[in-house]
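Only one protein chain is missing; all other protein chains are in place.
Residue numbering begins at 1 within each chain, and the chains themselves are lettered A, B and C in the order written.
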Amino acid sequence: MRREIPLVITFVVGVVFVISYFIPHYPFNEFESWFTDWFSIVGAFAIWLGALNLMKISTLKIVKQKKDWPFSALTIVSFLIIVIFGFYGGKGFRDPGTTFDWLYVYVYTALSSTMFALLAFFVASASYRAFRARNFEATLLLVAAFFVMLGRVPVGDMITGFLPLEYQMSHWANWVMNILNTAGQRAIMIGIALGLVSTSLRVILGLERSYLGGD
Amino acid sequence: MTKQAILAGVILVVLLSAGAFGQDRPEAVVDSSNLTGAILPAPVTNIEAKNHKYDDGERIDLFWEKSVDDPDNIFGYKVYRIDKDGASELVRELLPGTTEYFDEEVENDVPYQYIVAVVGEAGEAPSEMTPEVMAAWEFFNFSKLNILILGFIVCGSVLFFISSAKSGKKLFIRKIGGLEALEEAVGRATEMGRPILFIPGILDLDDVQTLAAITILGKVSRVIADYDSKILMPVSRSLVMTSARETIKESYMSAGRPDGYNDNMVQYITDEQFGYVAAVNGIMVREKPATCLYLGAFFAESLILAETGNSIGAIQIAGTARPGQLPFFVAACDYTLIGEELFAASAYLSGDPKQLGSLKGQDIGKIVAMSAIILGTLAMTFASAWELGFMQSLLDILNSIFVTN
Amino acid sequence: MDWQIFGVWLAAFMTLGIISFLYKDNVFYKAAEAIFIGISAGYWFIVFFWDSMVGKFYVQAIESPEPEHHVWVGLILGILMLARLSNKVGWIARWPLAFVVGATAGLYMMMFFVSNAMVQVQSTIMPLWETGDGWFTVFNNIVIIIGVTCGLVYFFFSKKHEGAFGVAAKIGIWFLMVTFGASFGYTVMSRMSLMLGRLDFLFGTWLEMIP
Partner (left out) sequence: MNTRMKEIIATVAIVAFFLICKYVLPKPLEFSPLVSNLIIGAMAVVFIIILIRTLQGKYIERRIVFLLVGIALLLPFFMQFDLPLQVSPEVKATYDALESLPPGSKVLASFDYDPPSAPELQPMADAFMQYAFENDLKVIIMGLWPQGPQQANQSIEAAFVANPALREKVEYGVDYVNLGFQAGNEFVIVGMGKGFRSMFPTDMNGTPYDSIPLVKNITNFGNIDFSLNFSAGKPGTVEWVQVGVDRYKLRMAAGNTAVQAPAVYPYLNAGQIVGLMGGMSGAAEFEKITGKTGKATTYLLSQSSAHLVVIGLIIIGNVAFFREKKGGK
């Protein structure tokens, strides 16, 4: 039973979504909107699960005094702070001027943006040490990258300023993006779409069960 | 019997609508009294009301050509709906420039008529009343029949090949270039007496890319067991750790050297992305592996790993289906399994009927796509260049197969 | 105390704390990271609570004049999801998981098949003859058609890459490489922009040096 019920659920729900694409009326449209509503609610719980799991792991770390446990305490405290202000704020919790908004602007934004901004430095350093034109394919890649990188900023047009306007770098970049890139992306896209169709089919029919985990 | 009933129904409807036509235009509908002495704007023309096709019988589409006074001398349009009792209702006021309205507040199978009035300074200029129209209910969306058929072809071939692979039929998959490179790279590490680093991405076991990586790990660890070289495998998920340990252990068993295996080959580091990368970097710098394999789902850490690998002079082979990271791997690694090649490699190595069959089924889909593109292009070219009639009809057929709206 | 000024200083301090990772992993970075993890989990927690649970579920199920009872099923599925936290009853979390996986599979199957396969195939069918857009358009059409077809050939696994087929696969991989190059260039652009945003904050908002 532990295995069969999930397989039945997956089958029924998947089939309803496929059928309601073709048959636009009752009962499938009704089911589809029900499932859509449920999905939205389950999605919220999935996020809570993640948050609660984080709290669980952090608490265990503190209790067992594992390495770096003070940082786990910091995580829990900051979680609690924003959650408390969020609840306290009521429905307008994130209106400009609220404490929650203050936390969003000055703490959350600063931290999350900087975290991802670090990548700028890693890209640069990898450019110096790792990106090599070691064969024809890699050379092609780097040359295309140069065209795009120069063509998408004014400096490209400045370098090619001696050429007529429609032959300047930005037009080359446009061409690379709209023609060459489109062609390649399309091939990848069609391939991925077919892959997704066959994976989805296997999932709906219960041939693919790895998402259910072991035992 | 049924036929007669339908006939009777049709006659009834015709009579009713004739009756509706016979009625005077309801006075209450629009106020066309000319109060200011200004001239009424020109009414809209060619008004048409249609049942919206292939829905649940919940919508009527209204189209018209805009008033010649639009946009300078009018305030907008008003849509009136008249039900079968002759009662009219203002359903919506629209902006100048509008030429269509979709009425979704109608009941199924009830006849309605419509009037669109142009609102100007002098008042409203009504259009003609449309013939009666009903929002009808259709069982199947026939405009999507082609999608269903194409879908059946792709899904059918996937299922067909899976079942034929299961029944023991041998399915041909071309050799994947990266696999040979993989074996060479392991050999090189052995010659140099240095370890091999294997990173299975940073996602958990429920991701197909991680699964493919574990399949390939089976092959790699078998070669390692045969050559008696050393493997390092820091992972960021505890489930991945368990299954990687089992895989490597199995390889050592089947190579006849169960004593060569130990659990330290696979180590769990941390779930935290950057923390994991920092730790792996440390291992790379300390142990100086001769070969680094990055197979699985990667995010921003791809280029950090590849850079460190490069700085210690390792041979690097990567494979991922995440398009965002592929450029960095291709530029920084010696060999890269691109997208589907990762899954193909896994299918090739494992011989799993499910994977092989899907791969084959997808190939059928690609044949359909490629032939449609080539045929369609030829047909369109000939049709436009020499106006060949049969080419135009071929093109029309292809268009009807691939049209989606 | 002016909270806005304090906020800017705090944000600057946190920004520098994370940037310090570039030198090496250190206690400031770890602290900033720990706060980040907590704050972002809390942020999502709260927004999902107000917008999804109160803004949608509560309104639909209870507050609305015509309550919709079916959403209670969604709530039950959601609660079952939380069973994952326990080892004993964790297996029951597979039911909502099966629901999510099934819904996603069913929707994706149609979405991707139509938008990413059929529409793309249809729009790759283009004339190789001048139809009023000039011969350069024809040239571009040829390039796209060759690119897409050869790209598909490269990802075709049922036939060996030899002869004419091998040549097509080779051309296919070149197209893929140029595509990756374009992505590469764009990704660099993106990464640099992110850092620019932070520098603008540090030297503009905080230090007020940027004109």
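Just so it is clear, contacts are C-beta pairs under 8 Å (C-beta built on N, C-alpha and C of every residue); 3 or more make two chains touch, one makes a residue touch a chain.
Small disclaimer: the values here were computed from a predicted structure and weren't measured.
Shown chains touched by the missing chain in the whole complex: A, B, C.
The chain not shown here touches chain C at positions 16, 22-23, 43-44, 47-48, 51-52, 54-56, 59-60, 64, 103, 107, 111-112, 114-116, 119-120, 122-123, 144, 179, 182-183, 186-190, 192-197, 199-200, 203-204, 206-211. Mapped onto chain A, the interface with the missing chain covers residues 21, 29, 32-33, 36-37, 39-41, 43-44, 47, 91-92, 94-96, 101, 104, 108-109, 112-113, 115-117, 120-121, 123-125, 127-134, 142, 146, 149-150, 152-155, 157-158, 161, 165, 168, 170-171, 174, 177-178, 181-182, 185-186, 189. Residues 59, 71, 92, 95-97, 102, 104, 311, 323-324, 404-405 are the ones on chain B that touch the missing chain.
Throughout what follows, only the chains that are shown with their structure count from here on.
Among the remaining chains, those touching chain A and also chain B are C. Averaged C-alpha coordinates give centres for chain B and chain C that are 14 Å from one another.
Of all residues in chain A, those touching 2 or more other chains are 21, 115-116, 119, 123, 137-138, 141-142, 145, 188, 190-192, 194, 197, 199, 201, 211, 213, listed in ascending order. With touch defined as above, residues shared between interfaces to two or more other chains in chain B number as follows: 147, 151, 154, 274, 323, 327-328, 330-331, 339-340, 365-366, 369. Across the complex, chain C meets chain A through its residues 3, 7-8, 10-12, 14-15, 18-19, 21-22, 30-50, 52-57, 60, 68, 70-71, 73-75, 77-79, 81-82, 84-85, 91, 94-103, 105-110, 112-113, 115-117, 120-121, 124, 140, 143-152, 154-155, 172-189, 191-192, 194-195, 197-198, 201.
For chain C in complex with chain B, the residues that touch the partner chain are 21, 25, 33, 109-110, 113-115, 117-119, 121-122, 124-129, 131, 145, 148-149, 152-153, 155-161, 176-177, 180-181, 183-184, 187. Residues 54-57, 137-141, 144, 147-148, 151, 154-155, 158-159, 162, 205-206, 208, 211, 274, 300, 303-304, 306-307, 309-311, 321, 323, 327-328, 330-332, 334, 339-340, 343, 354, 358, 361-362, 365-366, 369 of chain B touch chain A in their complex.
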